[in-house]
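Only a single protein chain was left out; the remaining protein chains are all shown in position.
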Amino acid sequence: MTLETLDAALRPALFEYLLRLGDDALILGHRLSEWCGHGPYLEEDIALANLALDCLGHAEALLTLAGEVEGRGRTADDLAFLRDAYDFRNVQMVELPRGDFAFTITRQFLFATYACLLYEALQQSAFEPLAGIAAKAHKEMRYHLRHSSEWMRCLGDGTDESHRRAQTALDELWMYTGELFEVDDTLRTLTEARIAPDMAALQPKWREQVEAVLREATLTVPEDPPYMATGGRRGHHTEHLGHLLAEMQFLQRAYPGAQW
Amino acid sequence: MTLETLDAALRPALFEYLLRLGDDALILGHRLSEWCGHGPYLEEDIALANLALDCLGHAEALLTLAGEVEGRGRTADDLAFLRDAYDFRNVQMVELPRGDFAFTITRQFLFATYACLLYEALQQSAFEPLAGIAAKAHKEMRYHLRHSSEWMRCLGDGTDESHRRAQTALDELWMYTGELFEVDDTLRTLTEARIAPDMAALQPKWREQVEAVLREATLTVPEDPPYMATGGRRGHHTEHLGHLLAEMQFLQRAYPGAQW
Amino acid sequence: MKDEAILEAEFQARIDADEKIEPKDWMPERYRRQLVRMMSQHAHSEIVGMLPEGNWITRAPTLRRKMALLAKVQDEAGHGLYLYSATETLGVDRYQLIRDLLEGRAKYSNIFNYPTLTWADVGVIGWFVDGAAIVNQTMLAKSSYGPYARAMIRICKEEAFHKRQGYEICVTLARGTPEQRRMLQDAINRWWWPTLMMFGPPDDQSPNSAELLRWKVKRKTNDELRQHFINITVPQVLALGMAIPDPELRYDEKTGNWLIGPIDWDEFWRVIRGHGPCNRERLQARRKAHEEGAWVREAVQAYARKRQQQAASTAAEVSHG
Partner (left out) sequence: MKDEAILEAEFQARIDADEKIEPKDWMPERYRRQLVRMMSQHAHSEIVGMLPEGNWITRAPTLRRKMALLAKVQDEAGHGLYLYSATETLGVDRYQLIRDLLEGRAKYSNIFNYPTLTWADVGVIGWFVDGAAIVNQTMLAKSSYGPYARAMIRICKEEAFHKRQGYEICVTLARGTPEQRRMLQDAINRWWWPTLMMFGPPDDQSPNSAELLRWKVKRKTNDELRQHFINITVPQVLALGMAIPDPELRYDEKTGNWLIGPIDWDEFWRVIRGHGPCNRERLQARRKAHEEGAWVREAVQAYARKRQQQAASTAAEVSHG
C-alpha cells in the first residue's frame, strides 16, 4: 500500500500513529541534544549527539509522512514548531527533563529496547513508506540499544554511586514504560490493516530483553506501579512539555511566516 | 511637564529611558517570581513574592508610560511580550539566572541600593507622570533595600557556608554593577531637561551605602574589574535573556491577537 | 481529676450547645488527633498547591495575569502559615508537621497531584478547585474548634477572590478564539472529576464522617457538600457554552439537583496512595526547596545567636561600665 493507494478511511488513524512515532523521536532527540557540550567526557558528548541526530532524522521522515497522509499541506517543520503541547502525541517518558547521565542512559535503554522491536516489526508494514523509514531506523536503533545496554551494565556494575543513580533512575522511569505498549482504537485499526504491529505481542519480548540486561547490570527490576503514566497519546502530557516547546518553537512563533 | 506639554524632540530619548527603567523592573520581577513555591522557608517565599509584585507593578506603570510617550499605541503587554531580546533595554545584571539564595539576595541588595537612590531623585523629575511613578516606587524600594541589606548582614556574618556563598555571589555580580551608572547621550539629553537625574552623582552614594553594609556583613568589596559588563542599554544582553523571553512570551507568541 | 466519662459528657454538652472549643479547653484525645490531621492536611495542601499554579507564573500571558497569579500563590503560602500556627495550638510543632509531609507520611489534597498543562488549567483551578474549597471551608467556618473556624473565615474571603479571578480567566477564554475555547474545554474535561473527588469518599465509605459530625467539626456530609458544588458549577459551565465531561449528567426537577454519573473511586484511592501523575514530582520539588534552603536557615540561626551574644555582652559592659 502506498500513499496513493492508501484507503481514505485509514488516513485519520494513520496520521495519529505517525504523529506518535514522529513526536517520540522529535522530543527524545531534543532532550538528547541538550547534552551537546555538557557530556561527562568528549567521546560520550559525540556519541549522545549521534543518538540525537538519528532521532531527529526519524522525526523529520515520520512527520513529513504524517503531513502527507493528513493531506493539508503541513510540513514536518509546521508540525514540530507550530503545534501546542496538547496536540503532541509522544509518550510522556521522552519529554521528562534529561536529569543526570544515569537518567538519560536508563531512558535511552528502556526506549531503545522498545523502538528496536517496533521498527523491526514495522519493516513488514503494509504501508510501504513507513516500512522504508522503519528499515533505516531499525539499523540505527540497534546501535542505540547496544550503546545504552553497555552503559546500563557499566553503571549498574560500576561503583556504588553509579549503581545508586542507575537504580534511582530506573525506579523513577518505570511508571512511564506502560504507555509504550498501550493499545487503543487507533492502533487496533492499523494492526488489523497490517500497517502497525501488535504491541501487546512485543511487550513480553521487551520485558525479557530489559530484564536480561538489568540482571547483568546487578539492578533490580522495579515493581509495576498501580498507576502507569498515560495520556501522551491523547495530548495529555507532563508539565515539562510546555516549557520544552516554549524554547524549541520560539523563533517560528516570534517570526511567523519567515523562512529559515 | 506632562505628556501633552512634552517637547516632541525629547520623545525618542524619553521612550528609551522609560524602556530601560521598565525592562529592569520587568526582568528582575520575572526572575524573583521564579522563587515562588521554592524559597528556603515559607515566610521568605512570601517576602520574595512581594518584591516580585512590586517590580512587576513598576514595570507595568513604566512600560505603559513608555508606550504613551512613543505614541504608536503600544501597551505595556505589547512591549513586554512582543519584543525580541535585542529590543530590550534592561541592564544585564537583572537577567542573570536566579542562582542560589545568596546570588538572588546579593543582586537584590546591589540593585535596590541603586533603585532607591534613582527613584528618590526621580521624584523631582520634570516629567510629572514619571515623578508620580517614582514617588510610589521609592517607598517600595526602601523596603527592598532594608530587606536585602538585613539579609546581606545575616548571610555575610552567619555561617562559613553562607559567608562563602555571599562572597562568591558578590564577586560574580560586581562586573555587572558598572552598567547601572553608565551615562550616554540619551541620559545626557534627559538630565539636561531635568527629567532624569545625573547618574554620575549617584554612584558615590551607591558605593558608600554598599560598602557600609558589606563591612557590617564582614564581606570584601571586590576590585573593580577592567571590564564592566555593558550593552544592555543598547540591546546587547547575555545569552540568558533569550531563553527567559522564550518562556515568558510563549502564549502571546503562539496565539497572536488573542485576549487573555 | 474528674472521671474521663464525665469530662467527655461535659465536652459533648458544650458541642451540642454550639460552644467553641478553645486550645486550653479539655478535649477528648481523638478530637485533638482528628483536628491535627484535618488542619495539618489543609496546611500541607496550601503549600503543595503553590506548585501546580506556580508552574504558570513565568508564562502568564499578560502583566496583570502574571501579578494576579503570583499574588494568589503568595496568598496560599500565607494560608499555609496561618493554618500551621492554628494547628500548633493543638500542641504540635510546625517543623515536625513539615517533616512528615516531606518524608511522605502526611497527606495533602489529591487535586494537586494532577498536572497544570495549559493556561486554561490556571483559570479552571481558580474556578473549580477554589470553588470546591470555598464550599468546604464555608462549612468548616462553623467548626466547633475555635482556631480552625476563625482560620476558615479569613481564608474563605481570599479564596472567593481567587475563584472570581479564575472564573474571569475562563470567561475570557470562552469568549476568545476557537483555540482558546478548545483549551478551556480540554481543561474542564481534565479537572471536573478530580474536583468532585475533593469532597472525599461517599458518605457510606467515609471513615471519619460520623465522629466529625457528632463533634460538629464538620456540619455537612461529603455528598451534601459535593452536590452543593455541582449545583452551583454546572449552570456556570453551561452558561459559557462549555460541556461537562459526563454523559449521564441530568437535572432532577423534583430535587433541583444536577445528578452525575458514577465517580471513579479507584482512581481516587490510587492517587491518595501516592500513585497519581504528579505525586512524586510534588514532594521532590518541596524536598528540593527545603534541602537547598538548609544553609539559609542555619545562617539565620547563627546570625541570631551572634546578635544575642553581642547584645548580652554590651548589656554587661553597660551594667559594669
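Just so it is clear, A, B and C label the chains in written order, and each chain counts residues from 1 on its own.
Rule of thumb we're sticking to: a residue touches a chain if its C-beta (ideal position, glycine included) is under 8 Å from a C-beta of that chain, and two chains touch if they have at least 3 such contacts.
Predicted model only: the values in this text are computed from it and were never measured.
Undergrad: The complex has one chain that is not drawn here; which of the drawn chains does it touch?
TA: Over the full assembly, the chain not pictured touches A, B.
Undergrad: Of B:132, B:222 or B:242, which residue touches the hidden chain?
TA: Selected residue, touching the omitted chain: B:242.
Undergrad: Have a look at B:78, B:100, B:150 or B:172 and name the one touching the chain we're not showing.
TA: With B:78, B:100, B:150 or B:172 as choices, the missing chain is touched by B:172.
Undergrad: Given that one chain is not shown, which residue among A:52, A:130, A:145 or A:187 touches it?
TA: Residue touching the chain left out of view: A:52.
Undergrad: For subunit A, enumerate the residues touching the unshown chain of the complex.
TA: That gives, for subunit A, the contact residues 26, 30, 33-34, 36-46, 49-50, 52-53, 56-57, 59-60, 63, 76-77, 80-81, 100-101, 153-155, 157-159, 161-162, 165, 247-248, 250-252, 255, 257-260.
Undergrad: Spell out, residue by residue, where the missing chain touches subunit B.
TA: 84-86, 172, 175, 225-227, 229, 231, 235-239, 242-243, 246
Just so it is clear, only the chains that are shown with their structure count from here on.
Undergrad: Could you work out how far the Cα centre of subunit B sits from that of subunit C, in whole Å?
TA: 35
Undergrad: Averaging over Cα atoms per chain, report the distance between subunit A and subunit B in Å.
TA: Comparing mean C-alpha positions, subunit B is 43 Å from subunit A.
Undergrad: What are the residues of subunit B that contact at least two other chains?
TA: In subunit B, 247, 250 touch at least two other chains.
Undergrad: Please output the residue numbers of subunit C that touch at least 2 other chains, ranges allowed.
TA: 59, 179
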